[in-house]
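Removed: one protein chain of the complex. Kept in place: all other protein chains.
And now, chain A:
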Amino acid sequence: MDKYFKRWFGILVLPAVLLFVLVIALPFFTGIVYSFTSWRGTYFAGGTLFQSFVGFDNYIKAFTTGTFTRSLWYTVAYTVVAVIAINLVALAFALMLGSIHRGVGMYRTVFFMPNMLGGLAMGYVWQFIFQVVYTDLIFSPDGLLHLEFMRYMTQDPVKALFALVIMTTWQSAGYMMLIYIGGLNSIPSDLYEAAAIDGAGPVRRFFKVTLPLLMSSITVVLFLTLANSFKLLDQNLALTNGDFDTRMLALQILRTTRDTQPPNYGVAQAQAVIFFLIVAAISLIQVYVTRSREVEF
């Protein structure tokens, strides 16, 4: 079998390599080149590709116009809150499903289902929930529970951040829960028995047995939520469309081409490159840190 793979290796990986080069690598490198030019979408301002090189101008512009840095910090704030919220809820769901005996399949399906909705559709559904159900029904002065913070959540940058977190947690906690369930199931039950015999209570068992052995799942989930939160676009666009200073990075890059006329694709591209570097750096650091903490058994 090894011989077979060795012999046909080149041909077997060809489709994947070709796809990667055509769809990801080539556009990526063209993009990097464009980020140093005055690319306007269909032409280079000032002549040919070589005449239109502007050095680091686009990068400087990205940082000096203010909208990019503002959306960068907003994205960071959102990511911190969202990663914590999604992980806690997903782990809580997984532990809960591990300890009940009836209806596990049903709960798992129900928790997972929101994940199958598209981001845009969900954004509009939640816009209605925040603007009508939250504002007028549940949290209004004559509703079930009067909470001013929960009303008009799409009309304030801080509230909108939590509105986004509520929505994305609802969406992706079920998916992350499945990963945690897989991780929990792979922990041998004799470890728990041994710990119990040694006198460890449920809390101690969780921190000393479950958590260390779950590290590989936590790596995966943290990695996924971190990257997803940073790249969030559809939900941001549908829920607030960037109003009330709620533009996140991806939406900021998308809108840059509309902010000026002719559209400045060079600056948009420079922002995209910075965006890529940040996402890549976070992901690499995070994988490295969590890997070093994983426990082998």
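Methods note: contacts are C-beta pairs under 8 Å (C-beta built on N, C-alpha and C of every residue); 3 or more make two chains touch, one makes a residue touch a chain; residues count from 1.
We take it that contacts and distances are computed from a predicted model.
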Omitted chain (choose from "histidine kinase", "4'-phosphopantetheinyl transferase superfamily protein", "Extracellular solute-binding protein" or "Acyl carrier protein") - UniProt protein name: "Extracellular solute-binding protein"
Touch with the omitted chain, as defined above, among A:S189, A:Q261 or A:S292: A:Q261
Contact partner of the left-out chain, one of A:S71, A:Q127 or A:N236: A:Q127
Residue in contact with the excluded chain [from A:W8, A:F28 or A:F63]: A:W8
Residue ranges of chain A at the interface with the undisplayed chain: 1, 4, 8, 11-12, 14-15, 18-19, 22, 40-43, 45, 127-128, 131-132, 135, 151-152, 154-155, 243-244, 258-263
